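Pasting in a structure now, in structure tokens, and then I'll have a few things to ask.
A single protein chain has been omitted from the complex, and every remaining protein chain is retained in its original position.
Right, chain A next:
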Amino acid sequence: MSDMHSMTLSEIAAKLQSREISVEYVVQSCLDRIESTEPRVGALLSVQAEEALARAHAMDQSGPEADKPLWGVPMVLKDLLTTKGVPTTCASKILENFVPFYDATVVERLRDAGAVLLGKANMDEFAMGSSTENSAFKKTANPWDPERVPGGSSGGSGATVAACQCYGALGTDTGGSIRLPASFCGVVGLKPTYGRVSRFGMVAYGSSLDQIGPMTRSVEDAARVLQIIAGHDPKDSTSVNCEVPDYCAALGKEDLSGVRIGLPEEYWGEGLAPEVETACREAIAKAESLGAQTVPVKLSLTDYAIATYYIIAMAEASSNLSRFDGVRYGYRNKEADELIDMYTRSRTEGFGDEVQRRIIMGAYVLSSGYYDAYYRKAAQVRRLIRKDFEQAFEQCDVIAGPVCPTTAFRSGEKADPLQMYLMDIFTISLNLAGLPGMSLPVGLGSESQMPVGLQLMGPAFSEERLLSVADTLERALPPMPVPEM
């Protein structure tokens, strides 16, 4: 079964349910694949091989359970989702030895659905970055070209799926951190509506922006994983208590007639790499040929989104990261003989540069003299950005544009922090507004031969329609190749 690795999650789940193959065989083959590809990709921070094999063995003994849709399916988690008994490091030295005693709600739900968790994926430290170059432990390479970044901050999750080390992964998206690596690695990445998925057990970065979502090799796979992780959780006061639709039932439509796709001029103008524009326009033309109607829309505040986002995200980060003081968990400097000195030395030695930069920036914009000028102002613009989307969605059902102005850039190419922040121009507004969006691979750029992602965005809680549109389009587009490794 040489093509087993590149199968989709849905395909492997069906084979496992019918006992065509054993869980142990699938898990072992993923572990073998990890062993052969990790030296080149570096997608994972830890692999729980023994636990996974033991679980697989036990599952084979007891047999498939039809009510567990992910029964036996190997998956990977971004290393900021707490996992009972397994290190959760956030790719930071400060949490290098942290072993949680509880599971995040999403982890609990995946386990309950029968998934076998193989390992924890590399990321930018505390999810701060757009390239996975900010990990304290290692850099992840893009499976399509090891010289290039996988995108960030869920770069490990994107790379492990693209490298066929597992059948699906969870990432988190604060400003584009699922969609960007999905686009750079050529996989499907879905950021759900804020509140759709519980954030309990996710180490917080920007609490009002963070959302957990699936990264998979097909739209159907994303729907299956979302089905399991979505839904109200009393442990997370920001999780919304509303019904979860049947996402898979919305798939399999043959055309897009009746769907109005909004094209914001701000996303399709200057600054877009020609190869990205071409690939995305071809996908839109395909959607039109399937019956979709395109309409021009305006997201006139797009230019202000990055400034708004970074003020809010950094403010929330500085507050969230104040809990790392070396007392209850995490790294502690042992030489300090006084309390404040211990806090300071532990944090200074434990946090990397980008994290420190954002803490300082966040503390500054929240300080009494600047609060109104920065944080309050940004929160006001945030409301205007949401209104911008609401107005646009009066004219269309989904909005489409590129995920990123370019394909994956080379490692080390964006050394200046502001330059790196600008990579998020097309993804960030959606997090500010709390809306769902996804990246659908639409082919390779003609120049770089690197994957290009088309971003589809929808009104709050419209995941069903987004998945439906993406699924129809995915089946009409040429199949996305798997990177040679």
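One rule holds for everything that comes next: a contact is a pair of C-beta atoms (placed from the backbone, for glycine too) under 8 Å apart; a residue touches a chain by one contact, two chains touch by 3 or more; residues count from 1.
As a working rule, contacts and distances are computed from a predicted model.
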Which of the following is the UniProt-recorded protein name of the chain this complex doesn't show: "Aspartyl/glutamyl-tRNA(Asn/Gln) amidotransferase subunit C", "Electron transfer flavoprotein subunit alpha", "ABC transporter permease subunit" or "Allophanate hydrolase"? "Aspartyl/glutamyl-tRNA(Asn/Gln) amidotransferase subunit C"
Where the complex has a chain not shown, which of A:Ala250, A:Ala273, A:Ala379 or A:Ala476 is the residue touching it? A:Ala379
Specify the residue from the set A:Leu53, A:Val99 or A:Val482 that touches the hidden chain. A:Val99
Just name the one of A:Tyr343, A:Phe409 or A:Phe426 that touches the chain not displayed here. A:Tyr343
Among A:Ala136, A:Ile284 or A:Ile311, choose the residue that contacts the chain missing from this document, as touch is defined above. A:Ile311
Over the whole complex, note the residues of chain A touching the chain we left out. 97-102, 193-195, 207-208, 234, 237-238, 240, 301, 303-304, 306-308, 310-311, 318, 322, 325-332, 334, 336-345, 347-348, 351, 353, 356-357, 359-361, 363-364, 367, 374, 376-384, 386, 416-418, 421, 433-435, 460
